[in-house]
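What you see is the complex with one protein chain gone and the rest in place.
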Amino acid sequence: MPYEIHGLSVYIYVGLVMLGVIFSLIRLAIGPTAPDRVVATDILTTITTVVLVVLALFFDRQIYLDVALVYAVLAFTAVVAIARFLEGGL
Amino acid sequence: MNSLILFMALGLSVVLIVGTIIIYLSKDLLVAILGSAVISLIASIFFLILQAPDVAITEAAIGAGLTTGILLYAMKKTGRYEDD
Partner (left out) sequence: MVGRIIGDIFLIIGGIFIFLASLGLLRMPDVYNRMQTSTKAVTLGAMSSILGVGIIHPAWLLKCILIMLFILFTNPVSAHAIGRAAYKSGVKLWKGSVCDKYGEHLEDKNE
């Protein structure tokens, strides 16, 4: 049975996640120091993985979950590389 | 296309535009690299909305790890802050 995306709960969910994305973007724009912006990028990475999984639910295709799987494995390397650079290593 | 997915695409396009403005205005090149990482994230979601999952996988693999690493290596060789 395909998932109907006309319910009220789905609208509330998408609104909450979009508010989260906008707040993280505000912190990315106004962050005083560089580690603030790195934290905002980390949060946006995790929210992006969630959005990919939820889009797989909306389009009702299982092949879209593979994108989220690749993303969950690979996306933290960018944040760790930038953190190592800030630390002075790399 | 469903109106919910259209609303989501509208919100994410705001993120793309603001990220580009952050890259354009920043004097610190590390902030520009972070903005390019965020734009790569959102572009991957847009490729998935346009129903191209193979392009989205490639964008995730290239944009998440490789581009940020190469840009950080180049920035370490040259310098972090732009001169006026």
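When the chains are written out, they are named A and B in that same order, and each has its own residue count from 1.
Simple rule for what comes next: contacts are C-beta pairs under 8 Å (C-beta built on N, C-alpha and C of every residue); 3 or more make two chains touch, one makes a residue touch a chain.
Treat the numbers as computed from the prediction; the structure is a model and nothing was measured.
Shown chains touched by the hidden chain across the complete assembly: A. Within the entire complex, the positions of chain A that touch the omitted partner chain are 3, 7, 9-10, 12-13, 16-17, 19-24, 26-27, 33-36, 38-40, 42-43, 46-47, 49-50, 53-54, 56-57, 62, 65, 68-69, 72-73, 75-76, 79-80, 83-84, 86-88.
We take it that only the chains that are shown with their structure count from here on.
Taken in their complex, chain A has these residues touching chain B: 5, 10-11, 14, 18, 21-22, 25, 28-29, 34, 37-38, 41, 44-45, 48, 51-52, 55, 58-59, 63-64, 66-67, 70-71, 74-75, 77-78, 81-82, 85-86, 90. Against chain A, the residues of chain B that register as touching in their complex are 2, 4-5, 7-8, 11-12, 14-15, 18-19, 22, 28, 30-31, 33-35, 37-38, 41-42, 44-45, 48-49, 51, 53, 56-57, 60-61, 64-65, 68-69, 72-73, 76.
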